[in-house]
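With one protein chain held back, the other chains of the complex are shown just where they sit.
Up next is chain A:
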């Protein structure tokens, strides 16, 4: 025991040093400091495809930069946010258990508002020059990104359907009619699951045409604005799978329900998720996707670094690696991950551009033209508000 204590004591100065904030604009020194660091990436761990991709990224980080990447598999991203909050509460300011978080939306807004994030760093990453900077990249659910998180994937909401059992409805109202005609064959993940809340927002933007959605929710008359949403959900509720008494716990949990013939239509966060799952035997090959008329909402996934991470340089190296054309190409490959790239094709080398063009998107993936209009996400405060209202209405019977 005494030996152990002595060993710990000799380590302590090493831990305390090197705590000056890294400067992302001096990339060489970032690379030098990153070597040998271990980055604990807190990322949702319910999807085997994502887990495999992160494992692959870890190999790359170790080979190229000597950074060890550990995937801490979360069931809910809020866990990591809470973790950092409670660390600050307890005075832990220089060696967080969390070095990087897969984040966006309300969690990002909460961390940014509470000054829990390191940065700005994102726009100074070398690979950021390749990013196609559009609104989905610069504002995250209505909150300005300001370089406090680095993008790595884009998603657009779609529906999966089993073409052996169902015809895709034309629009969101058509989905309501379809559910009434086919009770028990449609469901969505239980909010506060991310995809479940996204479905609620999809209904909201399809039923409500109001500028209020782009401003913070406390500036609007919540009950009046959201009334059409609850009318829609009240009508849908009795025709859901299990009569709305239970919901799948997550997006991938719906794969099993589709495979087991329990349901025929389910929402999905990314256009090529279904193709990727088919390639992995997780979905039958009769699954296709559709987008209702009027378009669907889209958003981007980011990574952020907590203010008290002890491996900020390593985390930046990983964030930069995520933006490399190789990683982006791999992420977009349908049977690997099938996430939309955030890169600007025009900024890539001709070979990489060709490699992206050559990707076979998979049988269930719609072309960019078929995907239609991308609708902006409502301001992030709406997510929390409708999620809480949903839980009060349907979360407890």
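As a convention for this text, contacts are C-beta pairs under 8 Å (C-beta built on N, C-alpha and C of every residue); 3 or more make two chains touch, one makes a residue touch a chain; residues count from 1.
One rule holds for everything that comes next: contacts and distances are computed from a predicted model.
Of "Tripartite tricarboxylate transporter TctA family protein", "Acetyl-CoA--acetoacetyl-CoA transferase subunit alpha", "Putative thiamine transport system permease protein" or "Serine phosphatase RsbU (Regulator of sigma subunit)", only "Putative thiamine transport system permease protein" is the UniProt protein name of the chain excluded from the display. Annotation: of A:248, A:267 or A:295, A:248 touches the absent chain (contact as defined above). The set of chain A residues touching the chain not shown comprises 40, 42, 45-48, 51-52, 55, 70, 72-76, 78-83, 85-87, 89-92, 97-98, 106-107, 110, 183-184, 190, 241-243, 245-250, 252-257, 259-262, 281-282, 284, 392, 394-397.
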